[in-house]
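A single protein chain has been omitted from the complex, and every remaining protein chain is retained in its original position.
Now for chain A:
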């Protein structure tokens, strides 16, 4: 059996799509963030990129913990953004606006992930 979700509904497909998007956004964060860290720049991007990519993979696997991980990363991002630029609007914009939009999407997907998780665990139990 595949480790990934098998969407049965529009909501399921939307969740999978969101997970894929999060992975696609996470990977360049890891890749470029690693170079940035190597050049003596901020460590935030490579760390956040790893967490977000993992969150996306877990979401694609139908694990609610993936969604929670993303929400956690977003919350951490807010804290980091305040630390780096304070309450400056223009400074906050690139740091938190996009991630927060995605976080809203993730929060909306949480029930889908829970259902998927429930179905998966039920299925596993039946096989056992």
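Annotations for the structure displayed:
The rule is simple: a residue touches a chain if its C-beta (ideal position, glycine included) is under 8 Å from a C-beta of that chain, and two chains touch if they have at least 3 such contacts; residues count from 1.
Throughout what follows, contacts and distances are computed from a predicted model.
The subunit not displayed here is recorded in UniProt as "Glycerol dehydrogenase large subunit SldA", chosen from "Glycerol dehydrogenase large subunit SldA", "Multiple sugar transport system permease protein", "ABC transporter ATP-binding protein" or "Histidine kinase-, DNA gyrase B-, and HSP90-like ATPase".
Only one of the listed residues, A:25, A:50 or A:65, touches the absent chain: A:25. Think of the hidden chain as still there; on chain A it touches residues 21, 24-25, 27-29, 32-33, 35-36, 39-42, 45, 48, 77, 84-85, 90-91, 93-95, 97-99, 101-102.
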